[in-house]
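Scroll down for the structure; my scribbles are underneath it.
Note that one protein chain of the assembly has been removed; the remaining protein chains are unaltered in position.
Chain IDs A and B follow the sequence of writing; residue 1 opens each chain.
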Amino acid sequence: MDQIIVQILNGLDKGSAYALIALGLTLIFGTLGVVNFAHGALFMLGSFCAVILSRILSASHKVVDPDRTDFLGNPLEVDVFYVQDWFGEAAGAAIMEWAVPLAILFSIPVMIGVGFAMERGLIKHFYKRPHADQILVTFGLAIVLQEIIKYFFGANPIQTPAPDAFRGSLDFGVFLGYDPLTIMYPYWRLVYFFFSALIIAGVFAFLQFTTFGMVVRAGMADRETVGLLGIDIDKRFTFMFGLAAAVAGVAGVMYAPIVAPNYHMGMDFLVLSFVVVVVGGMGSLPGAVAAGFLLGILESFASMPTVVDVLPGINQIIIYLVAIVILLTRPRGLMGRKGVMED
Amino acid sequence: MAILSVKGVNKRFGGLQALGDVNLDVAENTCHAIIGPNGAGKSTLLNVLVGKLIPDSGSVVFDGQSVLGRKPHEINQMGISRVFQTPEIFADLTVMENMLIPCFAKRDGAFRLHAFEAVRRESDMIERAEAMLDEVNMLDKREMTASSMSRGDKRRLEMAMCLVQEPRLLLLDEPTAGMARADTENTIELLKTIRRDRGLTMAIIEHDMNVVFSLAERITVLAQGTPLVEDTPENIKGHPKVREAYLGEAQV
Partner (left out) sequence: MTDQSHSTAPLSVQQAATRNAPLARPRAGRGVLGLTRRDATLMLVVTVLVVFAPFILNPFPETSALAQFNAGYPDLMQRFVIFGIFAIGFNILFGLTGYLSFGHAAFLGVGSYAAIWSMKLITLNVIPGILFAIIVAGLFSLVVGFISLRRSGIYFSILTLAFAQMSYALAYSVLTPITGGETGLQIKNTDTPLFGGPESGIGRANLFGAEMGNSTELELGNWLFTFNLGYYIAGAALLLAFYLSIRIFRSPFGIMLRAVKSNQQRMNYTGLMPKRYTLSAFVISGMFAGLAGGLMVAMDTQVGPERMFWTASGEVVIMTILGGAGTLLGPVLGAGFIKYMENIISKINKDILHQWFAFLPDGMEDVMVAVVYPFIGKGWHLTLGIMFMLVVIFLPGGLVEGGQRIAAKFRRNKTQD
């Protein structure tokens, strides 16, 4: 039993990331009808927002400390961080430590900007072209984006730690009456899960309760009719692209402490996220979220030693296997609508 | 002698009885029109005939063989060709290539790995396609890309693609829907010529009474999924029941 709980918990954070990326993919697909292969790159850009902000915050200048000398007896040069100059020693240190959460604020405008630019500059011209062309051009864009990041940040992963307060693990089992140390769960992963749940709930609430969201949902159901009502759906869809980019971005920011950002992380996630979207049902938001968590948890169950002993290698292929089975038995995915992408 | 005979066909979609106990005989060498108001089940019936839908009960026999449960390509190979409401052609291919495909389908069956023969060496097929194009007056367009033609030309190409297969029965689904007047007249003329010269059996589903009365030799009126009357055009014109089901609706 405790093993099962551990695996569910382990699946949650990966599932959260899948769900967030799949949610963004589905928003773009459902509203704009565009298959965006660059969505993983947006996730990656988000991660690098965390890197960039923590670099900015730890900008420093050299000051000669008159009280200290190095081993040759010369006065010692020490790095002094600007934030500490401005906000004082303790506050400055805290700001630097909380770079990752702060990066969320930083990333939202950046990612919305990137999203707008992408939609206006590129995607707009591909609404009428075949899906294969959309896949190809966004695939090209993904390569370009990740190469730009590689040029500036190199090919190696960049460690981006979470604040000290969230290091270490929560003894989760104790709450359920298990002995201490049976079920340990890192704090940050818990944070990530709740954060994702919050974002997902936020997006759903936004679509459900605002007029804007209502129009967008109507547009997802029937684009032409909404256009006929005299509503400028295009502008709203541009905004949706920005929103989807921001969702991918913050998902990336918060994931930075879990997997050190590297330039190809977007592609790694994208392949799986597409599988998630297809399993959930192309164009279905609840489907995307449900499939994200489902596959994340399934994947971690498949990695249990007892399972791997019986079915070696199952952990590596479980997601693809599920995708193949679902696509062949339920062609529209778990919650897909009729007539979406069926030609 | 009926070439196509539909007996007791029923089809439900959920709570909707789309076809209720349909009996219909299409005699060889006639043009049989199926008319009826919107939602009368004309399209459903057509889809049953070509194998796209499987009815809940009843039988459809073409030339002594049951059609039910066969796939569209098998039904075509039995000798039934279909013309669609909007012309279904190979838009990216040239007119000649469009014509060659049914020629090959007729000769080689549903599939053949003729990957090593050169198209230009298939002189029999090319001659056949050209003769057919000539018959519909499109020979001068043979190298045009199909998508760049007018709707009327697309319709004629589709018709030619069906005819070159020498079908025993040609099904037409509102062949003049959405056409300009000139194109409609052309299409009627073309169909008349085909009917006259080839003695081809046709079943036509149509809204436009002008088309129906200039072509059909036999008319079945469908209403709410059931055949109401079947008779000659002259008798249908004045039939009170038809007036009620069809024209009566128009007055509302």
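Quick note on the criterion: a residue touches a chain if its C-beta (ideal position, glycine included) is under 8 Å from a C-beta of that chain, and two chains touch if they have at least 3 such contacts.
Given the structure is predicted, the values throughout are model-derived calculations rather than measurements.
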Touch criterion as defined above, residue of B:A2, B:L53 or B:L93 at the omitted chain: B:L93
Contacting the left-out chain in the complete assembly, out of A:L45, A:M111, A:L141 or A:I183: A:L141
Contacting the left-out chain in the complete assembly, out of B:A105, B:M132, B:L169 or B:V242: B:A105
For subunit B, the residues touching the chain missing from this view: 50, 71-74, 76-77, 81-82, 84, 88-93, 97, 100-102, 104-106, 108-123, 130, 134, 137-141, 143-145, 148-150, 152-153, 161, 165, 180, 182-183, 185-186, 189-190
Residues belonging to subunit A that touch the chain removed from view: 35, 122, 125, 131-133, 135-137, 139-144, 147-148, 150-151, 267, 271, 274-275, 278, 282, 312-313, 316-317, 320-321, 323-324, 327-328, 331, 341-343
